[in-house]
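A quick write-up on the structure given underneath.
Only one protein chain is missing; all other protein chains are in place.
Right after this comes chain A.
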Amino acid sequence: MSSPVIELRGVSRAYGDVTALRDAELTVGRGELLAVVGPSGSGKSTLLNIIGTLQRPSSGTVLIDGHDVSALTDRELSALRAQSIGFVFQQFHLAAGTPVLDNVADGLLYSGRSRAERRRLAEAALRRVGLGRRLLHRPHQLSGGEKQRTAIARAVLGDPPLLLADEPTGALDSASGENVMALLRELNAAGTTVLIITHDRDIAAGLPRAVHLKDGAIVRDERREALPA
């Protein structure tokens, strides 16, 4: 049995007197597709940052892809992110003025791969997300949905075991949003573990597993066997 991709044991995070996350227990196995859902201020972002190793917990144990985060230096955490975690943000965070191909290729900038290989993989990833004809476009020439698909291509370029998506449809109209969700499902079907942070209950309801957060605590962990089409 392979180790889980995410394992949180008694994880808390406090900012001064305010506890943003309390005693979180969460195990996510390889190949899962799940949502972390909750209203704003429920601790979603803190949870995402901790799972994404952008932030360390105040207490508790965090294992990402088998690595105990507390045992790693900042430098090693950076390497872990470069190799094991893909990020997708609500605001895309694409470099303006840089062609789509290079934006995506930069997803592996810190992975130690050569530029030629990065660009080759970027082209493949862009074809995979349906943007094979937009390689040399600049981000401002793309629609919102295309921008987010570009960002997803950048995140999955190196085939990381874990994809973290923070409100990936938050800045999109519903058609583009569904398009992006379909893409994330596709990636999951191909083996990537996908964790989506959202405040949108409808999105959560459409996924096999939904972890509900409220006031910094995990209040419910729903699993559905069969999905409505």
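The rule is simple: a residue touches a chain if its C-beta (ideal position, glycine included) is under 8 Å from a C-beta of that chain, and two chains touch if they have at least 3 such contacts; residues count from 1.
The rule we apply is simple: contacts and distances are computed from a predicted model.
K.L.:
Identify the UniProt protein name of the omitted chain, choosing among "Transcriptional regulator, AraC family", "Thiol reductant ABC exporter subunit CydD", "ABC transporter permease" or "Acyl-CoA dehydrogenase family protein".
P.N.:
For the chain missing from the view, the UniProt record says "ABC transporter permease".
K.L.:
Among A:19, A:58 or A:111, which one is in touch with the chain left out?
P.N.:
Of the listed residues, the one touching the omitted chain is A:111.
K.L.:
Just one of A:14, A:79 or A:217 touches the chain that is missing; which is it?
P.N.:
Among A:14, A:79 or A:217, only A:79 touches the chain that is not shown.
K.L.:
Given the contact definition stated above, which residue among A:12, A:49, A:150 or A:188 touches the chain not shown here?
P.N.:
The single option touching the absent chain is A:49.
K.L.:
For chain A, which residues lie in contact with the unshown chain of the complex?
P.N.:
3, 7, 9, 45, 49, 52, 54-55, 61, 63, 65-68, 71-72, 74-85, 87, 89, 91, 93, 95-98, 106-107, 109-112, 114-115, 154, 161
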